[in-house]
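One protein chain is absent from this view; the other protein chains keep their places.
Now for chain A:
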Amino acid sequence: MGTSFQTIIYEEAKGVATIKLNRPSAYNAFTEGMNYEVTRALKQANKDPNVRCIVFTGEGKAFCSGQDLQGVDESTNHATFLRNRYHPMLKAIKETPKPVVAAVNGTAAGAGMSLALACDFRLVHSNVKFVSAFMSIGLIPDSGFIYNLPRLVGYAKAMEIAVLGKPITGKEAFELGLATEVVDFEEWNEKVDAFTSQLANMPTKAIALVKRYMMDSMHSPYEDMLDKEAQAQRIAGLSNDHQEGMQAFKEKRQPNFQGK
C-alpha cells in the first residue's frame, strides 16, 4: 500500500487486516497521532476489497492503556478532544461493514477498554485485564463506553463496571458475555489467526448486513426491524455467496465464500 504509519503497524494477509497499536513503551497509550492513524488504517482496510476482517491488537504487554495523560492538562477541552480525535475512529469501527475483532492481548484500560468495547468481537486470555480507569481521575468512561457496554452486558453490570471500576479478568469478561473466547496464552497467535481467518472466509456481505441492523434493533420498533430484516434478506438473497452456499449444501461439500 505504501502507506507508512508511526504509531501503529498495519498488515494485511489472507483477507485479514491487522491494526497493531505500536507504542509499547507507553503501553500503547493513545496520542493524537495514533488516533488519526487508527482512523486512517480503518478507512484503508474498509476500502481494500481483499480485506474481509479487521483485527485490533497491541504490541508488547498491553492492548492499550487509553489516552496518554502526557497530552492532557488544565487547558484541555475534553469535548473538543473527543470530537476531533476519538469520534472519527469510533464511527469508522461501526461504519465499516466488515467485522472488527479486538484481540485483547493484555491490559485494556480507559479508552483502550472503550476501543475493545466498540469492536464486534473480543478475544482474551486469562492474564488480560479490562480496567475502566476513568472514575479514578474524576472523569466519565468515554469513547462510546456508556453506549456500548450496557448493550453488551446489560444496565446493572455496566453501571457496576463504569462506576466501581473493579478490574475485569479475561475469564470474568467471558462469563459476562464481553469476550467470545478465553484463549490459552501459549496458543494466542494461532488462536487469534484461526478466529479471524474463520471470519474472513465467511459470507462477508451477510455479516455486514447483520452488523448493520443488529445495533439498530436495540433502539428501533419491532415492525421497523422486521422490514429492515426483509430488505437485508433480499440483499443477501441476491449475493453470490448465497448461491454458493445453496450449491454447496446440495452437493454436500463445504462452501467456498468469496465475500460477494
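Just so we're on the same page, a residue touches a chain if its C-beta (ideal position, glycine included) is under 8 Å from a C-beta of that chain, and two chains touch if they have at least 3 such contacts; residues count from 1.
Here, contacts and distances are computed from a predicted model.
K.L.:
The complex lacks one chain in this depiction; which UniProt name from "Anthranilate phosphoribosyltransferase", "Enoyl-CoA hydratase-related protein", "Spore germination protein KA" or "Thiol-disulfide oxidoreductase ResA" does that chain carry?
P.N.:
Hidden chain, UniProt protein name: "Enoyl-CoA hydratase-related protein".
K.L.:
Just one of A:14, A:61, A:234 or A:260 touches the chain that is missing; which is it?
P.N.:
Touching the chain that is not displayed is residue A:234.
K.L.:
For chain A, enumerate the residues touching the unshown chain of the complex.
P.N.:
These residues touch the chain not displayed: 212, 228, 231-232, 234-235.
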